[in-house]
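Missing here is one protein chain; the remaining ones are kept as they sit in the complex.
After this line comes chain A, so read on.
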Amino acid sequence: MEGKTIVITSGKGGVGKTTATASIGAALALQGKRVAVVDMDIGLRNLDVVMGLENRIVFNIVDAVKGKCKLKQAAIKDRRIENLFLIPASQSDNKNALTPEDMIEFSKELRREFDFVLIDCPAGIEQGFENSVAAADEAIVICTPEVSSVRDADRVIGLLYSRSITPKLVVNRIIPQMVENGDMLSHTDMVDVLSIELIGLVEMDDHVVISTNTGIPLIMQKDSKAGGAFRRIAMRINGRVDLPIQIPQTQGGFFKKIRHKLGLSR
């Protein structure tokens, strides 16, 4: 059976695309799938660092696409997780080194080898975005609860629709306390504006910084809330579509809810 290619994109930079790609990829691999994560941020590669594989890169995606090496040579096997492979970006080329046609051909090859191919899309909507989207069957849009992020996500959703891809939404970096106080956009407001299917809500989590810096996958940290959220997102991608979405809440959220129901809080 052919695998699925999913592009992870956002428009805006710094919303957590790379972290999400690494985490969802690791979670899918732990669920027994053969997974490749592809770094398309050519010239500014990061995914290798997040996954702790930076010192094992010999070949990169540009080499693989241009036929300088075989796919198997470019795909780096993860040390800790079976069935997880990284195809790193080139750090010395720029984004015009590849074309959408190249990527369509390359993705056919990837689909034969892997069950899931996750493409980490660069920020922006230029050549790098075009290349990443050309190869994809599905898309996940990462958006943080900020007006600027919502606007960029909206633009990207429009561009994806125009390429006949219906994206799904992940809201990242939710701070429940701020949402409760009305200082942060709630995910319902965001879904109202973006009007696409929501597949996960990820809470702001300090573990992400630790994981990024040490290269230990987020989902292997047991008490990480973000890790748990990404694990559930991976399960939804992997066929468990009916898995309910957990809404991040402050400590004591349950009692607060009861108080709210009784009309004792504002």
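Keep in mind that, in the parts below, a contact is a pair of C-beta atoms (placed from the backbone, for glycine too) under 8 Å apart; a residue touches a chain by one contact, two chains touch by 3 or more; residues count from 1.
Rule of thumb we're sticking to: contacts and distances are computed from a predicted model.
The listed choices are "Probable septum site-determining protein MinC", "nitrogenase", "HEAT repeat domain-containing protein" or "Cytochrome bo(3) ubiquinol oxidase subunit 3"; the UniProt protein name belonging to the chain that is not shown reads "Probable septum site-determining protein MinC".
Here the missing chain is touched by one residue of A:78, A:120 or A:152, and it is A:152.
Across the entire complex, the residue among A:73, A:166, A:195 or A:246 in touch with the chain not shown is A:195.
With the whole complex as reference, residues 147, 150-152, 154-155, 157-159, 161, 193, 195 of chain A touch the missing chain.
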